[in-house]
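Apart from one protein chain that is not included, each protein chain of the complex appears where it belongs.
Right after this comes chain A.
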Amino acid sequence: MAEFAADSILVLLDVTPGGALASSSAGLLGAAAQVGTPVALIVAGADAHASLSSDAATLGAATVLTADLGGADTALTVPVVDALASAYDLVHPDAVLISNSIEGRDVAGRLAARRSFALAVDAVGVGRDDDGVLAQHSVYGGAFNAASAPTFGPLVATVRQGAVDARAESVASPVVEPLTVTGSAAPAAQITSFTAEVATSSRPELRGAAKVVSGGRGLGSAEKFVLVEELADALGAAVGASRAAVDAGYVPYSHQVGQTGVSVAPQLYVALGISGAIQHKAGMQTAKTIVAINKDGDAPIFEIADYGIVGDVFQVVPQLIAALAAKKA
């Protein structure tokens, strides 16, 4: 049986429906390696264990615990919590890190409630002091920085996707060990059908993207929203949107940037036809460089823009795309 380092950090890695490690994995293991020895838990069908374990080791897992699905394909949350609780009992880590995804938050919530662990959500980083591992937070859209720690016991934290840039060194020969899971018999909701999200484009993912081009109600229609996608492609950027654009059906909710959508902190954020409501700013105001194009010179987005253009997106953006293409040629 594997020995576990005294400074072990247990990391739950999400597995995509396609059977690969979720894109959040590298950041989670990167964060874990900053404060201790990463031990990964993978819950997946047995035939995927070998390849997922080696991928986890490449991303920095010193030890990989593998658990069978245990019903995780037909029941929500509970089978994964049972596996994570069993892994906790085996490893006795200083902290448990989980992706701040919808599934991850549910797992973290149930685990913390079941075991009376202190819980920190949406951490943008982790640190360690004399008392143990602490979570770093960016509060109210980045207006405040804060850190939190448990009064005693381990830290359970969900980590914002795309927020951690640190990467762990890859581990050449990881210890891989099957985990024995003790079921809890807690009742779970059933998954009656599932349609996987098909990656429809080669565009970068919004979370963690280096560049984001977002469109708002000013684009006017789903057809005309294509302009946002064209500029995104010209810049190699991800596509974002305001809630008004999502509500109007120009793009799916997964593109929403803001307080109740995705929080991004890219090198470049371009806001097209977005007024800059406080709830939108909450999701993007920590971007390094903000560019805004809006025909209303009084739009609040200009208060935080590094480069603002008072103009019509349908005039300015096609000219911008042409100029970028010309410079490239």
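The criterion applied here is as follows: contacts are C-beta pairs under 8 Å (C-beta built on N, C-alpha and C of every residue); 3 or more make two chains touch, one makes a residue touch a chain; residues count from 1.
As a convention for this text, contacts and distances are computed from a predicted model.
Its record in UniProt calls the unshown chain "Electron transfer flavoprotein subunit beta", which is the match among "Electron transfer flavoprotein subunit beta", "Cytochrome ubiquinol oxidase subunit I", "ArnT-like N-terminal domain-containing protein" or "3-isopropylmalate dehydratase small subunit". Considering the whole complex, the residue from A:10, A:72 or A:120 that touches the absent chain is A:120.
The residue touching the chain not shown here, chosen from A:51, A:221 or A:315, is A:315. Take chain A: the residues that touch the chain left off the picture are 14, 16-17, 22, 76-78, 81, 101-103, 105-110, 112-114, 116-122, 134-135, 139-140, 142-153, 158, 186-197, 211, 234-235, 243, 253-254, 259-260, 267-268, 277-279, 282, 285, 289, 291, 293, 297, 302-312, 315-324, 327.
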